[in-house]
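Missing here is one protein chain; the remaining ones are kept as they sit in the complex.
Up next is chain A:
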Amino acid sequence: MGQYVLRRLLQMVPVFVGTTFLIYVLVWAVPGDPFEGKCGERDCPASYVAMMRERFNLDDPLLLQYWKYLVNLVQGDFGVTSSGVQVVDRIAAAFPVTLKLALVALLVEAVIGITAGVVSGLRNRGFLDSLVLVSTLFLISIPVFVTGYVVQLVFGLQLGWIAPTVTSPTFGNLVVPGFVLASLSMAYVARLSRASIAENRRADYVRTALAKGLPTRRIVGVHLLRNSLIPVITFLGTDLGAFLGGAIVTEGIFNVPGVGGLVFRSILTKDGAMVTGVVTVLVLVYLLMTLLVDLLYAVLDPRIRYD
């Protein structure tokens, strides 16, 4: 087990270097002038442009630029943005917010999705099953930005039940954006667990458990669920990573000051240090999440061993 984890951690190093390099190169490859808009509606003075280029090593060859960046990064220095703010401060401010939002979404997705999946999986072809199938199909077919705007318009502006945007990012305020963010994945989780449950319901070990005369609750709750959740856990794990980096639309609609909006604006303003910094952290989160998911397999399914 320990050896396996160590091997996985070592494998992360080339992945980490590769992704940060790609991101770094891509950010500066986007067409357009990095100083556009920095000075309002006029062009920046030459001396200002020259200083910024020197500060961000823009006159060096790309590989050297990246090397300088990486050396600083390894020492824990994420650099500064053009507005003189430490990138690490921005990340420290934005990440907890997005993490909260992602956790709310994950909770919504897991609780509602798995419950719906189990219920409909056990009642194959019944009314509840059809209801879950139709409603998940409905959710899957609507893009998140439609769900977001409709929720904001109807509940926020017309009915006035919720504030149209998030005033301060507390867990309570993030419930509505969390629901919107989770809506699509929730439907997938429901369908995944439904299929898995329906398949495993007729598995040998379930029949054995039934024959032993175990109560239904124990059969479903322990034997069936534990085995059926493996694909669902995989999905949830990678989804948490996706929520962290991909909440741009939801964060934009509900004005959540999180990572998605930060990356989006930094790409627009060509703030290379910021984009690479945030994406680096996201890459790390992704790598750790997949490792965690892989380790969870062993816990859920005794047949899987990492020795």
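Definition applied: a residue touches a chain if its C-beta (ideal position, glycine included) is under 8 Å from a C-beta of that chain, and two chains touch if they have at least 3 such contacts; residues count from 1.
FYI, contacts and distances are computed from a predicted model.
Visitor: Looking at UniProt, which of "2-oxoacid:acceptor oxidoreductase family protein", "Na+/H+ antiporter subunit E", "Oligopeptide transport system substrate-binding protein" or "FAD assembly factor SdhE" names the chain we cannot see?
Guide: Its UniProt record gives the name "Oligopeptide transport system substrate-binding protein".
Visitor: Looking beyond the chains shown, say which of A:L9, A:L64 or A:V85 touches the absent one.
Guide: That would be A:V85, which touches the missing chain.
Visitor: Would you mind spotting which of A:R53, A:K68, A:R123 or A:R226 touches the chain that isn't drawn?
Guide: Spelled out, the listed residue whose C-beta touches the missing chain is A:R53.
Visitor: Any idea which of A:L225, A:L262 or A:V275 touches the chain not displayed?
Guide: A:L262
Visitor: From the listed residues A:Q152, A:S185, A:N227 or A:T280, report the one that touches the chain absent from this view.
Guide: In the full complex, the listed residue that touches the missing chain is A:Q152.
Visitor: Residues on chain A that touch the omitted chain in the whole complex?
Guide: Interface with the chain not displayed, on the chain A side: 31-33, 36-53, 82-85, 89-90, 93-94, 152-153, 156-157, 160, 163-165, 167, 251-257, 261-262, 265, 269.
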